[in-house]
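Taking it in order: structure first as structure tokens, then the write-up.
Missing here: one protein chain of the complex. Every other protein chain is in place.
Per-chain residue numbering starts at 1, and chain names A, B, C, D and E are given in the order in which the chains are listed.
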Amino acid sequence: MKIENQLRADVLTDALPYIQKYHQKIVVVKYGGNAMTSDELKDYVMKDLVLLSLIGIKIVLVHGGGPEINDMLARVGKQPKFINGLRYTDQETMEIVQMVLAGKINKNLVAQLEKNGGKALGLCGMDASMIQAQKLTGPDDLGFVGEITQINPEPIFTALDQGYIPVVSTIGIGDDQQSYNINADTAAAKIAAALCAENLILMSDIKGLLLDKDDESTLVQSVHVSEVPRLKQQGIISGGMIPKIDCCVEAIRRGVKRSIIIDGRTPHSILIELLSKEGVGTMFY
Amino acid sequence: MKIENQLRADVLTDALPYIQKYHQKIVVVKYGGNAMTSDELKDYVMKDLVLLSLIGIKIVLVHGGGPEINDMLARVGKQPKFINGLRYTDQETMEIVQMVLAGKINKNLVAQLEKNGGKALGLCGMDASMIQAQKLTGPDDLGFVGEITQINPEPIFTALDQGYIPVVSTIGIGDDQQSYNINADTAAAKIAAALCAENLILMSDIKGLLLDKDDESTLVQSVHVSEVPRLKQQGIISGGMIPKIDCCVEAIRRGVKRSIIIDGRTPHSILIELLSKEGVGTMFY
Amino acid sequence: MKIENQLRADVLTDALPYIQKYHQKIVVVKYGGNAMTSDELKDYVMKDLVLLSLIGIKIVLVHGGGPEINDMLARVGKQPKFINGLRYTDQETMEIVQMVLAGKINKNLVAQLEKNGGKALGLCGMDASMIQAQKLTGPDDLGFVGEITQINPEPIFTALDQGYIPVVSTIGIGDDQQSYNINADTAAAKIAAALCAENLILMSDIKGLLLDKDDESTLVQSVHVSEVPRLKQQGIISGGMIPKIDCCVEAIRRGVKRSIIIDGRTPHSILIELLSKEGVGTMFY
Amino acid sequence: MKIENQLRADVLTDALPYIQKYHQKIVVVKYGGNAMTSDELKDYVMKDLVLLSLIGIKIVLVHGGGPEINDMLARVGKQPKFINGLRYTDQETMEIVQMVLAGKINKNLVAQLEKNGGKALGLCGMDASMIQAQKLTGPDDLGFVGEITQINPEPIFTALDQGYIPVVSTIGIGDDQQSYNINADTAAAKIAAALCAENLILMSDIKGLLLDKDDESTLVQSVHVSEVPRLKQQGIISGGMIPKIDCCVEAIRRGVKRSIIIDGRTPHSILIELLSKEGVGTMFY
Amino acid sequence: MKIENQLRADVLTDALPYIQKYHQKIVVVKYGGNAMTSDELKDYVMKDLVLLSLIGIKIVLVHGGGPEINDMLARVGKQPKFINGLRYTDQETMEIVQMVLAGKINKNLVAQLEKNGGKALGLCGMDASMIQAQKLTGPDDLGFVGEITQINPEPIFTALDQGYIPVVSTIGIGDDQQSYNINADTAAAKIAAALCAENLILMSDIKGLLLDKDDESTLVQSVHVSEVPRLKQQGIISGGMIPKIDCCVEAIRRGVKRSIIIDGRTPHSILIELLSKEGVGTMFY
Partner (left out) sequence: MKIENQLRADVLTDALPYIQKYHQKIVVVKYGGNAMTSDELKDYVMKDLVLLSLIGIKIVLVHGGGPEINDMLARVGKQPKFINGLRYTDQETMEIVQMVLAGKINKNLVAQLEKNGGKALGLCGMDASMIQAQKLTGPDDLGFVGEITQINPEPIFTALDQGYIPVVSTIGIGDDQQSYNINADTAAAKIAAALCAENLILMSDIKGLLLDKDDESTLVQSVHVSEVPRLKQQGIISGGMIPKIDCCVEAIRRGVKRSIIIDGRTPHSILIELLSKEGVGTMFY
């Protein structure tokens, strides 16, 4: 389609106030779900991040990788083990997780950002002991599933200062140099807090918070964190939404300005979210 | 008009390679003609410049101001004097020129850039002896019309380093501290050369170079400087085009990468020129 | 007159403790009155400022321009309008004020400092929204007479860091980008405060504070700000002295170390004031 | 064993001239072979590198990983394919190579350096397009085996400047963002050249160059690069030694001061090599 | 003696945790006594200091010089004068003290550090008014014996930042520019405090604090400053130990982490003290 010059100019000038708002600000993007498995959507996201980086927004990309880990486990013939519905991470599984996240997905994302003209550097939580962790305690022993004890943001700041987009795999490292499997949403929230980020953006496979979960037209565009307990009580925030929204709230409590859940299935959702007045998801503030 | 998100995203991502190309590069824009006298067009230009500045292009704005000088001369009852068709600049006229350019137009442009969210600083060639000049020699004595002897780019670099858009009035200063009236196209070309700019953009009231000057569809999109003499001989470059194109050629000879004549009457012409593959004027390289 | 080498050396070495005292300190000079209208006195002031700048004092020159504004208003046939004795500034007058201050006087001062070997840069309050202002509120509507709401000292610090003498025209800028006429004494005091200046020097056409206003031998050399209310009560501070001394007091309250009213009619009064033990006016501390 | 203080002091002061010699110099260590597979030897190497880093030597660690790649290929049931004795790297194999090198070995080395008190950062040739490569051309198609076209040393310099030990996996990246399998010795030599390193150290499973390959007492301690062709002709350099020594020679030709082949099976061989007059291998200069 | 490589490596790796502990930390060494008069011991100390400096410890060397001052006084036929057992420093003696300390010993130490490959710069308390002093007050007039009023650490920081080992003669300077004889232990303690040093090391001719002063096996390895008063009461700290230990305590009170009295008669005592777990003296903390 041929776009008219006038329209082209309108779009660009509409973006002006948003470019000003995020100038030299840090935005942490948690990337996962369908946006990561569809090649077409992945290409859109990479292009968007390079664009945002070039116009002066400091992007930090935090990624997960569930499906590819499952594939690899299957290839080595590893039987998954679940305890009360939660996956148990033994040493062999942990090794696969580390290889797939830090060796495959991370470096492939770096390559795709570079291909689109960005400058990117892949890091994992073991580098410079960036994500310090310990064994997650709880009713069940989940093996090497970890919880974060401290974030060392130095290597991310170094990368941002040199103009790189840091791409982060959420593997934690214990005092005993054991590596731990860390939930990527949680890690993104803690990293955003440690960086005093302007925004935390969680890409997911839902539209955002819906008053009626079967009707996308009931999307809630913004929620003050103080309303979250009531929304949980009313059952509007429920199921898989709960941990995601807890991350959003946690990040804001620790100093991040805004946390946003956006729909990664919509092409260019992150670009639209940051550079237009059209919110495409639910913003917590 | 409501613009679709998809379209919005397409326009923004289309701009990506151009944003990369001009990242941290210096672009000198000579601003004049209708784009300066129409309030609507002026507003578009200011918005465009702030946008370009925010996405990492180092914009230097050089302006003229013929019509407002004439208005002011009329208000003080000054009779224009012409010698062989060229305006004679006596001491009183020079004083009015200086006041209108450096006091009125320059500062109003600064205010409009600031209003649109830019950071701007107004300078004239007398500041830090930036545009050093001497009396123009020629068959006729034109009074205080000057020609540039040297450019001191230091204050412009200082302003750019601090993130300002420098706005420059083209008043020259002689060894005797006499101020001189300097042609703004020529000054823009020399400033672009002294800054080793990537682009020199001359905004004018024509489409660009036309093979048939009555038919806008005959626009020449790009010209190698070596072809200019032939185009002059053939009469395709003629009349008022000659000095403008000479400025373009001169800038390229002194190290500027591209000089472009664009039509300031088209809204957002400068944005389209820099951020899309659609050229809107004639580029010399 | 031939000055003996010995005497020459005595004068220079006498200046030593004062050069030490002001080393790398900021001194804001409000320049106006006779020292500005007499060409000979102006030349002395420019030489003094360049000298002070070279020996390591960071000079900021703030200027007014009443008489030249009146001349220009007369030339365009503008009838002055007064309300209860105060000048009303309509839009047309404001435009003339801006042109004369920022276009003529400011740039001519820059040129004269440069001629004497200084490095100077002309700025007005509109540059980088340096002097933010709003309409002055009061019993009478005085048009575009403004009062300062905030000072952005960044462009002055940038200029000082690069070794320039910033020359400042006191035009304010409103949120609506309307320019406002600002009293130069007041602006100098607020700028001195925003810069944490060592000294504020107001050049005027009086000897300083006199106990008997008809006897210059009754000059008061220094006044503690706490004594000002009593001196007003006694009528020793009266008439046109009141606003000037209020500026001095205000500057000190906001952190300036000393405010001094000196007689601009005495040649080199500023040099003598800063570099010898002879005070030439009245110092508030 | 209790070491006498006197002896302790003797060893430390003996090291003094070597510490001076390598102060702030870059040393690239290619790490592989037995020193990498034995846990005890690995621990020695990690301690040595941290020590060298702390006393002011800028260490860059380049690693290979043959055995672990083979293990992983076996675990996914991948049949190795050889062409004229050379391993063919198909897309699936390449993916495993990338995961094992960049995800497992690299990050585990980082963790062990951190555990010993070092600061380490893991990178692979895909990060910031550090190792640019193309398909290796030759008589046989070996799949995604690559040869280096260019090294971008920027991320290594950034890491060194921040006090990190960069740990580098030798995966190359093509223009088409295809990742390539790169020989680690070759990559270490090219990286050393791009960094203008002082030393390139290749850890291997041999004593060094032996005149009689069955008699370790015939170790040649130093060889001038000009002697290499003769030594090849005489058959003293032969077999698997040839590519290693070619890397040493290549590095020296491109500006590295010394290339050394050391025996990684000897504990602390790298420490002894750098900090004592006892060479433990063969030095090319 | 030929040291085995394995042993060599053991010693070096044993030093690793200590090198980490003192990395970029400031250690002030007071150098005097036998370690200064024996040429062999002096050579050991110089080598140790250069080694410590190269591995990243910021060494400041403060020296005394009693014996050489006595020699010079004897050579000029000056009779020593004592008051209640304390040396009286008249103007002539003071001059000799200054010459011997700042001209002879200081510069010879600098030369020996340079000879061993260090970078050294000699300073005395008069440079940049580094050690400001006044006449010591007390029951007896001791002439130009001074007590420190203030330390200006700037020249030491400047030297350390440039990579020099500053060598400091403890001559004080009064407001009247009179030079004063200052006790070197006291000066070292105050300098260590002003620099917020990690360690203060006083080299002396005793093993350290002994429970039984005739039995070196009763050496106390570490003492908390709170225990000092009791140890004095018990007579364990007595005689010449008192002022030295007071200096140690004073330094710790003002922010130094550890003060250590070591035996300068033991070769390489300072190296052993800093780089091994074997303390060689008494540490106060």
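We adopt the following convention: a contact is a pair of C-beta atoms (placed from the backbone, for glycine too) under 8 Å apart; a residue touches a chain by one contact, two chains touch by 3 or more.
Here the structure is a predicted model, which means the values were calculated and not measured.
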Checklist outcome for this item: Only one of E:102, E:193, E:206 or E:261 touches the unshown chain, namely E:102
Checklist entry - Which of E:45, E:59 or E:120 touches the chain that is not shown? => result E:120
Item to check | For subunit E, residues in touch with the removed chain | outcome: 72, 75-76, 95, 98-104, 106-107, 110-112, 114-115, 119-124, 126-129, 154-155, 158-159, 162, 164, 171, 173, 177, 179
Item to check | Sites on subunit C contacted by the missing partner chain, in the whole complex | outcome: 3, 5-17, 19-20, 23, 44, 47-48, 50-51, 54-56, 116-117, 266-268, 271-272, 275-276, 278, 280
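Here is the rule we use: only the chains that are shown with their structure count from here on.
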Item to check | Centre-to-centre distance between subunit B and subunit A (centres being mean Cα positions), rounded to whole Å | outcome: 45
Checklist entry - Taking each chain's centre as the mean of its CA atoms, how far is subunit A from subunit C in angstrom? => result 56
Checklist entry - What positions in subunit C touch 2 or more of the other chains? => result none
